[in-house]
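With one protein chain removed, the remaining protein chains of the complex are shown where they sit.
All chains are identified by letter, namely A and B, in their written order; residue positions are counted from 1 within each chain.
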Amino acid sequence: MGHLDEEGHCHPKAWRRCGARCALGTLVTVAAAPCPRPGAVELSRRHPVASWLCAMLHCFGSYILADLLLGEPLIDYFSNNSSILLASAVWYLIFFCPLDLFYKCVCFLPVKLIFVAMKEVVRVRKIAVGIHHAHHHYHHGWFIMIATGWVKGSGVALLSNVEQLLRGVWKPETNEILHMSFPTKASLYGAILFTLQQTRWLPVSKASLIFIFTMFMVSCKVFLTATHSHSSPFDVLEAYVCPVLFGTGSGGDHPQDNHGAWPGGPPSGALATKSKEELSEGSRKKKTKKAD
Amino acid sequence: MGHLDEEGHCHPKAWRRCGARCALGTLVTVAAAPCPRPGAVELSRRHPVASWLCAMLHCFGSYILADLLLGEPLIDYFSNNSSILLASAVWYLIFFCPLDLFYKCVCFLPVKLIFVAMKEVVRVRKIAVGIHHAHHHYHHGWFIMIATGWVKGSGVALLSNVEQLLRGVWKPETNEILHMSFPTKASLYGAILFTLQQTRWLPVSKASLIFIFTMFMVSCKVFLTATHSHSSPFDVLEAYVCPVLFGTGSGGDHPQDNHGAWPGGPPSGALATKSKEELSEGSRKKKTKKAD
Partner (left out) sequence: MGHLDEEGHCHPKAWRRCGARCALGTLVTVAAAPCPRPGAVELSRRHPVASWLCAMLHCFGSYILADLLLGEPLIDYFSNNSSILLASAVWYLIFFCPLDLFYKCVCFLPVKLIFVAMKEVVRVRKIAVGIHHAHHHYHHGWFIMIATGWVKGSGVALLSNVEQLLRGVWKPETNEILHMSFPTKASLYGAILFTLQQTRWLPVSKASLIFIFTMFMVSCKVFLTATHSHSSPFDVLEAYVCPVLFGTGSGGDHPQDNHGAWPGGPPSGALATKSKEELSEGSRKKKTKKAD
């Protein structure tokens, strides 16, 4: 982070340069992305332009979304010709390499783990730089800093509906905000931490926070990838916090009156019945759907 | 409107301040919004982040859409930390207040009518300020002024498809432009009136126009809410104007050749038959759909 001085000041130009320097990481990002993506090979054969655009979205979606939020040209990042050419070369190798050699190498577990780790390093740097950039524009805009950091960290995940539409797929019943994956959640929590650090509420130096958070992200993601697990290290924490804050865990089905904070008597019968009915109707619908 | 001098000049800074001052109205906006929204309670329990984002869209959708049209940062309004915190507090109270007390109070008819009235006051001010702001950027851009005023007045209604997608719901067969509600239509007509005033075609002072239009909006909306009616006071006007301008009323099924403005003989047979067939095919399709 040589372009950030001790005080944490960062000029927009330095920010650009950092983006350009991080571009090597895009190699990793795009390389690791299409591994579990069914249909991607067919798409690349039949519609190379759409496939290339999807790959670019996977690589640079976070920049596009952050530019949209901050009112800058959406296409701004595409002025880094070298990054785009590098990403295009990786895309070409993954889909059109003879004997699929490149893809096989990338998906070989030890190699994949290295790439996954590098991707998390890039993600944490992106969050930190994004919050820095937002702080430069809005000195007291906490929500703007958190949003920019989150968007920079999550990248294409938050754009998943757009990316699917580009490929001719449409799944409106779900999106990344309804069902957050581990990287999206971690980006959100990371963005909150870095915002607290930036506004001096967290008495830690930026370098330390980057180091600690990178270590956490890399170890979690490598462990999750190695064990093919889809659980999240935040589940335990959320199981304690959500019932207190929101009446029920984010994945649970318990109605609100379960959190036991109101010992002054049973809740109003009519309301409780109504809200229970509402919830049970929701779950019944879901069961019917599954039965179909 | 202390920040607007007699000449109607308004500096961007004053505009911001006005936005911040109107923020108290967001309390009302968000409070009145979720009343008829089924599934909102379940969403808030299972996906608090999506529910919060929806609430923010309901409160500040008009700012986001206007910023998008005028090329400013989408997230600009989120720099008003106090507004966001206030709106978040209201959101939390509505969904997680013990015994649902807050929601019950808000939906108690007399209280609701007061909030609905306040919401219309805020709406008219938003239209006026939006047109002022657009006039500041584009002195002769009538269409831009109308569009900005409309968007500022209608708010999240024009974004309904995006808001639904965020909740995992997708109803592409309808949108606010195809089936305009009363507030959306009134915002459009109001935006046209305020634009005429701003460009000196309407010889009324801005203060008078704001007063008259606010009175009209408040009385209409309070009456409609009190009687649970979904009709619109513009229906009578449109029944006279639309057949003259567009051949048929906006909700009617009569083909074009009904408006009787062409007494010079029967219309060209082939064309009339074709257009009638076209129309009847459309309605037949709709009937088949309903039968399904």
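FYI, a residue touches a chain if its C-beta (ideal position, glycine included) is under 8 Å from a C-beta of that chain, and two chains touch if they have at least 3 such contacts.
Remember, it's a predicted structure, so these values are computed and weren't measured experimentally.
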- Looking at A:96, A:189 or A:234, which residue reaches the missing chain? A:96
- Looking at B:57, B:70, B:186 or B:217, which makes contact with the chain not pictured? B:70
- Can you work out which residue in B:93, B:144 or B:220 touches the chain that's missing from view? B:144
- Query: Looking at A:109, A:169, A:226 or A:239, which residue reaches the missing chain?
  - Reply: A:169
- List the residues of subunit B that touch the chain left out of this view. 68-71, 137-138, 140-144, 147-148, 161, 172-175, 177-178, 180, 188, 242, 245-248, 250-252, 255-256, 261-262, 267-268, 271, 275, 278-279, 282
- Message: Touching residues of subunit A against the unshown chain: what are they?
- Response: 38-39, 41-42, 44-50, 53, 67, 71-76, 78-79, 81, 84, 96, 98-100, 104, 165-170
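One rule holds in what follows: only the chains that are shown with their structure count from here on.
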- Message: Averaging over Cα atoms per chain, report the distance between subunit A and subunit B in Å.
- Response: 33
